[in-house]
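As you look at this complex, bear in mind that one protein chain is not there, while each of the others sits in place.
Each chain gets a letter, A, B and C, in the order it is written, and its residues are counted from 1.
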Amino acid sequence: MFGERLENPVDNPRIRAGVNATGATYELASDEKHRGLFTKISPFSGERINRFTLPPQSIEDLVMRVKINRILGGYVGTCHQRCTGLDCLSTLSIVTYDIDKKYGTHYYDRFIEFLKYMQANDLTGNASVTDVKGDRNLSPHEQVDKDMYLRVVEQTGEGIIVKGAKVHQTGSLSSHEIIVLPTRAMGKGDEDFALAFAIPSDTKRLIHVVGRNSMDTRELEGVDCGNIRYSKYCPTLIFDEVLVPWERVFMFREVEFTGEMVSRFSAFHRQSHGGCKSGKIDAMTGAALMMMDYNGTVKASHHKEKVIDMIHLAETLYGCSLAASYEGKQEPSGTYFIDPVLANASKIHEGREMAEAVRLLIDVTGGFVADLPSDRDFRNPEVGELLNKYLKGAIGVPVENRIKMLRLVEKMAMESADTISDIHGGGSPAAHRITIFRETDINYKKNCAKRLAGIHDK
Amino acid sequence: MFGERLENPVDNPRIRAGVNATGATYELASDEKHRGLFTKISPFSGERINRFTLPPQSIEDLVMRVKINRILGGYVGTCHQRCTGLDCLSTLSIVTYDIDKKYGTHYYDRFIEFLKYMQANDLTGNASVTDVKGDRNLSPHEQVDKDMYLRVVEQTGEGIIVKGAKVHQTGSLSSHEIIVLPTRAMGKGDEDFALAFAIPSDTKRLIHVVGRNSMDTRELEGVDCGNIRYSKYCPTLIFDEVLVPWERVFMFREVEFTGEMVSRFSAFHRQSHGGCKSGKIDAMTGAALMMMDYNGTVKASHHKEKVIDMIHLAETLYGCSLAASYEGKQEPSGTYFIDPVLANASKIHEGREMAEAVRLLIDVTGGFVADLPSDRDFRNPEVGELLNKYLKGAIGVPVENRIKMLRLVEKMAMESADTISDIHGGGSPAAHRITIFRETDINYKKNCAKRLAGIHDK
Amino acid sequence: MFGERLENPVDNPRIRAGVNATGATYELASDEKHRGLFTKISPFSGERINRFTLPPQSIEDLVMRVKINRILGGYVGTCHQRCTGLDCLSTLSIVTYDIDKKYGTHYYDRFIEFLKYMQANDLTGNASVTDVKGDRNLSPHEQVDKDMYLRVVEQTGEGIIVKGAKVHQTGSLSSHEIIVLPTRAMGKGDEDFALAFAIPSDTKRLIHVVGRNSMDTRELEGVDCGNIRYSKYCPTLIFDEVLVPWERVFMFREVEFTGEMVSRFSAFHRQSHGGCKSGKIDAMTGAALMMMDYNGTVKASHHKEKVIDMIHLAETLYGCSLAASYEGKQEPSGTYFIDPVLANASKIHEGREMAEAVRLLIDVTGGFVADLPSDRDFRNPEVGELLNKYLKGAIGVPVENRIKMLRLVEKMAMESADTISDIHGGGSPAAHRITIFRETDINYKKNCAKRLAGIHDK
Partner (left out) sequence: MFGERLENPVDNPRIRAGVNATGATYELASDEKHRGLFTKISPFSGERINRFTLPPQSIEDLVMRVKINRILGGYVGTCHQRCTGLDCLSTLSIVTYDIDKKYGTHYYDRFIEFLKYMQANDLTGNASVTDVKGDRNLSPHEQVDKDMYLRVVEQTGEGIIVKGAKVHQTGSLSSHEIIVLPTRAMGKGDEDFALAFAIPSDTKRLIHVVGRNSMDTRELEGVDCGNIRYSKYCPTLIFDEVLVPWERVFMFREVEFTGEMVSRFSAFHRQSHGGCKSGKIDAMTGAALMMMDYNGTVKASHHKEKVIDMIHLAETLYGCSLAASYEGKQEPSGTYFIDPVLANASKIHEGREMAEAVRLLIDVTGGFVADLPSDRDFRNPEVGELLNKYLKGAIGVPVENRIKMLRLVEKMAMESADTISDIHGGGSPAAHRITIFRETDINYKKNCAKRLAGIHDK
């Protein structure tokens, strides 16, 4: 981070804020009010487990994915960073079974062992999917530098040695395990890149480079954080010839299953967003409403309309994601899979309209999102009192509260690590659109039109 | 219609096209493939009935509302006109019970008798809700002319005499029964207007004035219809002192229940739209895809993007409406009610984006939506052959098919009776927005924001 | 029309309503208040002429194009149908000169003779541009049926014989002259299709097939017209081996100028739309405001916001179109040409947002856009009085006025001949986008970014 090695990442305030966000998934699971929603008896172990370690075994499990993500989104006001691990577990619980069925391999059993370990210890997994990709016009094996997609460089009796890099690794240091899946559908020639496996996040020769985001020095400085507890960070992960033991390898060179792997994961992950982002909008909407209270603009009808637009967007994400769960189906392995069209329908809205929700929040809040004086200025003996005098809002509102809420709005609106994921999380917007088209029954629609027009094909 | 009395409405080709659309709800219920979806054993009679006569008794019933409406939307490519009756029955099955509980009246029993009659004879009901309203600034009893909202003008031993007018009565002549609900929440002084009842559509002194829509002469002329079987018409209904027998009166002067009546009905009806309109978009999307085939523009990536936008809209309406069903709850009477926020979220999209779907369809189709020569021109000995020569599209496509599909697009895009309901059906867009705000837990959202900002109210 | 030959088109009420719209360009030119704007001394003849016969000779002339079109749009509330002729004259006045300069031909002189004739007799021209195109994947000479693009089939001493068909010929029967330009850029092999010429609209073997639009029977029936004077119609024009005398041929086989011809015309025509459509929105906005008065909804803030959106759209089209004029440049022939990027920027808004303006108008107006009873019903002895009673709106507003305004809204919102041109007039939306990209200085923008990022190419 910032060119220096962190000896103890969890004590770094910036990483700590990320760990806190993931911590909320543990906190609510042990909180009396939420325990019923967040935990369940595992059919694998018979023990009560956190739902973030449970591949969905029923429609209800699919529905709970959305509901607990929404609650968490409102609770942490940013990304809680634990959904990606569940999306990997869910994907692997389907695809390893399918591979075994075709090839007589034993990935599924290996995976179930790993899953029991995750459940027993209530561990957090991190989805390691997005490769650096090099030149986008070339497939993995066509790249000049073969390491542009993570690949196996050696096999030993112990396991495989892998090399490459995965980017946008949200919360990788807050996770116990890094779960690797392929980033795209691959074809003949790409066998070395067709890999899935899991390794501990502190594995040797695995390097986490914590990149920058727009407000990353705030936690470090301990001032002007906005969100007083939680934040998000996204390292680049370099696998500098890392050993993966065989019992942790869940796919090895079966290229024709890479497509299924990535499409299952993407669908699950795009749907997870529908939950947590609607929850984040809940917090954003609350902030907009509070700012109306604090600024004295409660009666402005145009502000109320903007709040309604925000609510509407949250419900759209939530509605489509929920429907994707309710319309899910059981796969051969027993795991349930969501309806991918509805899941992607939700994500298309997120990619387009979260920016709109941010814009509305800024509009309602006012110009201080751009340039609010620092907490340090408020504590300055020379100007602090003056600032407290001049930054008053509606009568009866403590200035301090108004300042805190303004700062929270700045965080939710302008912090890049979280807002960029509205657009690029779970794959690019173009990918969501292609998916929705591919998964739709085009002929049914054509036949509707032909029948109504009275056209009979010979 | 057009200033003249129709002696036999069902033989009038324009009315007939509307009757056909409603007929599809009977046809699919007796069709082997769809029967399972469209019918169910009635808990009231023990007989197999059409779902359009069944107030939902379970989450599954709520879900089926959306699914059968979507199928019908794709099947008739316009409004099938039977959902409004079901929305009335569902509403009355909840609210009559609630009134009885408060006042010890017996509306519910009366209603159940009526319901059994509807089910036994598989009848179609028409929702008679929207009053003419006069000056919008005045409540019912403040109007200069008291008849601006339907009201009771006399009570007799036999029943009540009502006077007033209801507008936008989609399919009133295709319905067996007219079911009247109040159009808005009312207050003290409005008792005479707080009415709910049902009467046969051919009741004496009940006048159906069939108004104009943009393409209304096509069915009459029997050419250039576009949709070869189905259409929609919406009369204005005048109750010129009509007698309603007591056994058909389901609400009488209980003003404080008018709000519940209208909000239940609206929520149900807005959700119905989520089903049928997503089905209509299926047919529109099919038409867009067929036009790409027929014009030879299949490879134009911008056209494909427009089709994806159309699919996305359909799934958005469908997803939100489905979720509204799955998240429904049981009311005291036993009937299930949908989640009103999600139902209204769907309708807000419809009101804003069906116009966009139409625009996209026109864009993909091309300029002939505006000015395609008439079928009669194609049959003209002088120019018919020339038109057939010049209106060829992609190689191998019969000209006749291209012409038929163009005509269908014109119908779906430019016919006013159906497209205007995207905006005004189920209440105006402003009403959907108010509802979504009113039904949302504002304080929960505020508290999310305050907690994150570290604000503690004293 | 409707399969029958019209012996006297101008006496046909439907055609007459179109002629009236074009007539407005004459009426305002002789009206004292507007004469200054609509007429100018011709530099070619020294006589005062109507601006619709004047290729722009100055920036002021370019500006006046937009201003008089806006006035006309508000005056006729639909398309006045005379701009296309001017757009052709303007294009030919540039390109014939450019061809002559390269090839030593004499098209420009021929054209100027034709122009003087148009000016001297104050004639209306019709742009005959859009070919039927057959299979869109094939260029003109690749088509199986060579007549899919208008082409020369024979040359004689007298002139050329042309064959083919042009579609969407707005107001062809209201025009004196049909001015033909190529519909697309052509290449080697397409020489026979590279044609420009003018012929009288009643030329022998030239067939006008008047197609259908959504409300086309209203004028014929003489009721429920909405717009009491004006309308629009768009025939398909078949050139069934038509002779064009040499003195009327302005381009003949110079394929490399087809691109310039079509791009000049398109830019001019797309800009014309910026004027007339902002004028049409003026009338639509007025109708929305009147409906608020008549319905008693003046105080609804959400309606006012919708009106503001409508005004904003009108000013956007107007602003971009005006700027395109002010930023115009003189071409070698002396004619001024607009800035094509700004002209296309305006048209992109039109194609996307006129549908939105229509939606807003319908929203403000209310559901009667779908199903207002006919004028004949209001005159019916049985129900007329009842309708007059029940269709009252705000206190003090004559019912008749409310009905008339509702009918006008229906016409402006749902009549296809005019509204489809928002999308397809002047080429499809995709064409506007391609143009804006092609005409933009991409490298300038790249260099801005590289300099700011500190990137120096070697």
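Assume contacts are C-beta pairs under 8 Å (C-beta built on N, C-alpha and C of every residue); 3 or more make two chains touch, one makes a residue touch a chain.
Just so you know, these numbers come straight off a predicted model, no measurement behind them.
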item: Residue among A:G134, A:G187, A:G259 or A:P398 touching the omitted chain; value: A:G134
item: Residue in contact with the excluded chain [from C:A165, C:M290 or C:L387]; value: C:M290
item: Chain not shown, touching residues in subunit A; value: 1-5, 130, 132, 134-138, 144-145, 147-148, 164-165, 167-168, 207, 209-215, 217, 224, 233-236, 238, 240, 295-297, 299-300, 302, 351-352, 355-356, 358-359, 362-363, 366-377, 379-380, 382-383, 386-387, 389-395, 410, 413-417, 419-421, 423-424, 428-430, 433
item: Missing-chain contacts mapped onto subunit B; value: 301-302, 305
item: Hidden partner interface residues of subunit C, rising order; value: 63, 74-77, 226-230, 282-287, 289-290, 304-305, 307-308, 311-312, 315-316, 318-324, 326-327, 341-342, 345-346, 348-349, 401, 404-405, 407-408, 433, 436-437, 440, 442, 444-455
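The rule is simple: only the chains that are shown with their structure count from here on.
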item: Cα superposition angle of subunit A on its copy subunit B, in degrees to the nearest 5; value: 180
item: Chain centre separation in whole Å, for subunit C relative to subunit B (CA means); value: 37
item: Whole-Å separation of chain centres (CA-atom averages), subunit A against subunit B; value: 39
item: Centroid spacing, where centroids are CA-atom means, of subunit A and subunit C in whole angstrom; value: 50
item: Residues of subunit B whose C-beta touches two or more other chains; value: 433
